[in-house]
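In what follows, a single structure is set out as structure tokens and then discussed.
With one protein chain removed, the remaining protein chains of the complex are shown where they sit.
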Amino acid sequence: MLDIQNLHAGYGEMPVLCSVNITIAEREIVSVVGSNGAGKSTLLKAISGIIKSTGIITFNHESLRTLAAHTIVQRGIVHVPEGRKIFPDMTVVENLMMGGYLHQKERQINLDRVFALFPKLAERRNQLGGTMSGGEQQMLAIGRGLMGNPKLLLLDEPSLGLSPLFTEVVFGAIRTINASGVTVLLVEQNVYQSLSISHRGYVIETGAIVLTGTGEELLNNREVKRAFLGM
Amino acid sequence: APVKIGFINSITGKEAQIGENLTNGAAMAIEDLKAKGIQVELVREDDGGDPKNALAAYEKLVTRDAVIGVVGPYTSGCANVVASRADQYKVPLLVPAAAKEEITMKGYKNVFRLNAPANVYSSVLMKAVAPYKPKTIAYVYAATDFGVSTVKTAQENALKMGLKEVANEKYQQGQPDYRSSLAKVKAANPDLVFLVSYDADAILLMRQAREIGLTPKAFLGAGAGYTTAQFAQQTEISNLVISATQWTDDVNWPGAADFAVRYKAKYAKEPSYHAACAYEAMRIMAITASATKSAVKLQAALKGGYWNGIMGPVKFADYGGFTNQNNHPMLVQQIANGKYETVYPAQFSKKKLIYPFKR
Amino acid sequence: MIQHLLHISHVSKHFGGNVAVSDVSFSVDEKEIFGLIGPNGAGKTTLFNCMTGFYPATAGDVIFDNKKINALRPDEVCRLGMVRTWQRVKPLGTLTVLENVMIGAFAITNATRDAEAIARENLQAVGLSDYADKLAGSLPIGLKKKLELARVLATHPKMLLLDEICGGLNHTETDTILEIIRRVRKQGATIVFIEHDMKAVTSICDRIVVLNSGEKLAEGTPEEITNNPDVIAAYLGGGYNA
Amino acid sequence: MKQIALIVILAAIAAVVPLFMGENPYFTGILISVLMMAALSSAWNLLGGYAGQYSFGHAAYFGAGAYTTMILITLYNLNPVLCMAAGMVVACIIALITGSIVFRLRGHYFALASIAVAEIVRLSVLNFEFTGGAQGILLSDLSLWGLDLNSKNPFYYGMLLVLVVSLGITAYLRKSKTGFYLQAIREDQDAAASLGINLSFYKNKALLISAALTSVLGSLYGLYIRFIDTSAVLDLRLSIEIILTAIIGGVGTLWGPVIGAVLLVPLAEMLRSNFIGDALVKAGLVSETSGMGLFLKENLAHAHVLVYGIITVLCILYLPKGILGLFRRVK
Partner (left out) sequence: MLFFQSLLSGILTGGVYALAGIGMSLVFGVMNISNFAHGDLMMLGMYLAYFAFTLLHIDPYLSLVLIMPVAFLFGFMLEKLFINRVIHHPHQNQILLTVGLGLIMSNTALLAFTSDPKILTTSYSSSAYNLPGGIFLSVPLVISFLITCGITALLSLFLLKTSTGMALRATSQNREAAQLMGINVAKMSAIAFGIGTALAATAGALIAPTYYIHPLAGHSFLLKAFTICVLGGLGSVIGAGVGGLIIGVVEAMSSTYISTDWKDVVVFVLFLAVLLLRPQGLFGKKGEQ
């Protein structure tokens, strides 16, 4: 479904990603793990077109590299960014509505689905996004992403700042979403949990892929254990 | 080579709209003289209404361009600053239209002024209406140098005539709404309403005055906005408004009517008194400069000379605290059906003042 | 009565009709590492904001080092020795990493040279030395968290309020941060620690308070907390096994 | 240290310039304007560039200096230096009042509140009698306390001195606690406060220094031109010009304001005096009577502000970090 070859990207003159190759098949959950600053978020930004890159990125055989970010969304790639980036002066409902900007017809159904997944959002539907707590904002960001009818969902650290209980809810939700036919590319620091639910995973180190395998293989890999799981 | 003279004017900035009239008047003077075989090289400078620029312009003219005389600047502020330097550089300055008295009251040898200063605007108006024995007066004027100085002298004159001041409304220029101020004036029910405003403000004020039904016995406009053709053309509001001016086209000064006709043909609009002042100042400066060819001689020639043109007789005299000031007789005009008619002083006019004002 | 370094007494905070913190009381002793946990939106960050002068508390008192600090400005609170990090990191974007930490160090010195020395020490401590000359705005989220920590450490505080300082770090990196915190405690600082990573919380905290919907749900040692059925229901979830 | 040395060297060079220039009042006048604008924008830069508080009301401090000085001199004929000191006090009082109001605001709100304060000052001066109101204040005495007001050199050195002081303060502050604190405030006020920075103290400190320097320049300006009114010394245009100079040179840098002034002031004067058109004609590149020549002579005179506007736009589009930014990139 998504095919990335020889991808290079960076900020200004500073290169971050060098020669990254990744493929994702339809209906897969794929995790990318790596330490801070390895370039995980940068990878997602390159895919969703927020930053410029060189190399090949194709989605369902169409090249994405030259498309503008808002056109890439139209293709069904929805990116839930790191740091949430919700609209601070809009209410919860308005934030969600914006998530469904391209899918006005299904808005109501999607809204109900999101509220079912995150009842807290329904409770706070008229609170300004900017005044929500950190974790509440994270729910809002994920919910907003789901409003966009993704075919491929890019999640950047969705469990960041979530309570353990809620982290479970979110990982459960990711599974559910995936089961409903959405492909997921997951970037997580919560390596254990993310690899547990992933079909496959990649390990990225200073901008390059150094290891790949199924979720299980990686979880049992010595290096991975040492570097990320503190064992 | 022809002698060089400078011309400092407000071509840009807030005063540009009046500046343009001066530009036109001066340009016509140069052309007229050229036709008569008198050649001068004119160096034009813009001060944008900023005294700092006017000073730079003057210093550039006298040191770099080596002009022997300068006409300008238009605004009082600029003229004041430049005038204070004229004796230092000893290059004569002829002020065409700036109204502030001080400019020619400091005893500067090299500063000459053609137009009548601010106090005359009010005194001539008061003289014109004195015979009708008005009792009360209200002032409505722009918070500018010209507005404030003119009203000050008007208050002095009013005091002498025994007029009682019933309202005093100083306003900031460029506002869209003067109704509240005018309503206050209306409530005070004055015989005379004395107005000082620039171009379009005058139209605005009179429109709103009409709107709220302000009808004194006379509207007295001191120069500027009440003396433009544009104002007169707004017959609904301008009829019977009385105003003081340096110049009219129906005055019996030599060439005035002809100037008006030619100006209109060339610039497709009526000449304002600023244009006439600039024309005459530039004509006097150019003729005298080309005859004398040096700043020192030019100063002497201006001091001793006598001219009679579209501004009537011109002589730079010392009187009543002034130095090198042309004791220019100002005129009072009244608008009748969109046309200005000179109504005072009697020796320059054909028509009589209509009093009181009626809609 | 025992002297506590920090005493929170019946603090409440309302936002319009929204009750973020409601009548919360607890005390923290000197040299303690004190955990503050609770579900999202429980009011943890809001409590920090009330303690450090960013929000006025609607009711209640905050007593620090025997002084009532409710009405003080944030900078005054900092100079008394209580300093907080930000859950939503706030790097001084166009300054370098080193300069960011120097700003912290200036709380205890006026000399630029000393400030630089202190800053370098603390960068070293959190492992950011290599990034000293990078612009703070360009750091990835994990390193920004470390920068937050280095910056407050440089003020040599009596009490550190850490708001999800390990969020966005993996276990190995979290362990290094915990190591730093232990070291700081050894040097005499007291720490209040907000975190969702229960492994970190239980391994480092002496005592824990759990907030839920603005109210205090439980208080106790890590074991007590992790076995408390209310806490499990509201926060930890069934899948949790310590 | 290096910067301080550079300031001293350049100041020394600037100090001897008048000796070589002889009697050239026009040129000296332009240099004075350059120094004045450089100093104004450098003083503004302390607050705007370092602390990130974009004051759009600096004309108020300039006007405070100019008006205080001119009023005291015309009324009591006080020593000019005393007048300047008084002007500084007045400016600082205005600054303290302003600071206590506007520093609680952030971003756009701050910028516009600073305009409002400056407008209140301007309108008050315009409405009061003792300030000369709309008529302004004209200084007619040509000698004051033995100072020959017709000579420009005292003003040249006066402006130079203020510029050097302003640059010196900037260079010193930049490397000091205050400088770092100001920058922290610029980047994030909440973070700054949480690290122990007393926001209002440091903002007011920067504002006071900036206002005091600005007021001295206002005093010098008044004595130099010998005439002031509200449109010359209290106008919003002046505030904007100060900021423009800093930005085009490079905001938040030591030398940016100087570079901005060195380029912009002569440029504006060249455009105003139609120097470019004249030069083309004189060089024989354009015939005076040709269409182009007439255009240059007739229309360019009207269009110099237009050209200035175009240059501003081009600078902002192509040199967003100011001219210093350009050099940085090259390096």
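When the chains are written out, they are named A, B, C and D in that same order, and each has its own residue count from 1.
Keep in mind that, in the parts below, contacts are C-beta pairs under 8 Å (C-beta built on N, C-alpha and C of every residue); 3 or more make two chains touch, one makes a residue touch a chain.
Since the model is a prediction, treat every value here as computed from it, not as a measurement.
Participant: What are the shown chains in contact with the chain that isn't displayed?
Facilitator: Its contacts among the visible chains are A, B, D.
Participant: Pick out which of B:Ala200, B:Ala257 or B:Ala300 touches the chain that's been left out of the picture.
Facilitator: B:Ala200
Participant: Just to verify: which one of A:Met1, A:Cys18 or A:Leu128 makes contact with the chain not shown?
Facilitator: A:Leu128
Participant: Can you tell me which of B:Ala16, B:Ala54 or B:Val314 touches the chain that was removed from the display?
Facilitator: Result: among the candidates, B:Ala16 touches the missing chain.
Participant: Of D:Val17, D:Leu75 or D:Ile310, which sits in contact with the chain we cannot see?
Facilitator: Per the contact definition at the top, the residue touching the missing chain is D:Ile310.
Participant: Touching the hidden chain in the complete assembly: which of A:Gly10, A:Gly37, A:Gly135 or A:Gly148 does that?
Facilitator: A:Gly148
Participant: Touching the hidden chain in the full complex, which residues of chain A are there? Just list them.
Facilitator: Output for chain A: 48-50, 68-70, 73-74, 78-81, 85-90, 94, 97-99, 101-102, 104, 128-131, 144, 148.
Participant: Which chain D residues would touch the chain omitted from the figure, given the whole complex?
Facilitator: Given the touch definition above, chain D has residues 48, 54, 101-102, 104-109, 111-113, 115-117, 119-120, 123-124, 126-127, 236, 240, 243-244, 247, 251, 299, 302-303, 305-306, 308-310, 312-313, 316-317, 320 touching the missing chain.
Participant: Going by the touch rule given at the top, which residues of chain B touch the chain that is not shown?
Facilitator: Answer for chain B: residues 12, 14, 16-17, 19-20, 143, 169-177, 179-181, 183-184, 187, 199-201, 203-204, 206-208, 210-213, 230, 234, 236-237, 269 touch the chain left out.
The working rule: only the chains that are shown with their structure count from here on.
Participant: What are the mutual neighbours of chain B and chain D in this structure?
Facilitator: none
Participant: Taking each chain's centre as the average of its Cα atoms, which chain lies closest to the overall Cα centroid?
Facilitator: D
Participant: Return the chain pair with more inter-chain C-beta contacts, choosing between A-C and C-D.
Facilitator: Between C-D and A-C, contacts are more numerous in A-C.
Participant: Can you work out the whole-Å distance between the CA centroids of chain A and chain C?
Facilitator: 28
Participant: I'd like to verify one number: the distance from the centre of chain C to the centre of chain D, where each centre is the average of its C-alpha atoms, in whole angstrom.
Facilitator: 45
Participant: Please report how many Å separate the Cα centroid of chain A from that of chain D, as a whole number.
Facilitator: About 51 Å, centre to centre.
Participant: Where in chain B do residues touch two or more of the other chains?
Facilitator: Expected reply: no residues.
Participant: For chain C, write out the residues touching at least two other chains, lowest number first.
Facilitator: none
Participant: When you draw the chains as points and link the ones that touch, which shape shows up: line, ring, star, complete, or other?
Facilitator: line
Participant: Show which residues of chain C lie in contact with chain A when the two form their complex.
Facilitator: 15, 18, 37-43, 45-46, 87-88, 138-143, 146, 164, 167-175, 196, 198, 234-237, 239-240
Participant: Note which residues of chain A are touching chain C in the complex, please.
Facilitator: Spelled out, the residues of chain A in touch with chain C are 11, 14, 33, 35-37, 41, 82-83, 120, 127, 131-136, 138-139, 157, 160-169, 189-192, 226-230.
Participant: If you look only at chain D, which of its residues touch chain C in the complex?
Facilitator: 175-177, 180-181, 183-184, 187-188, 190-199
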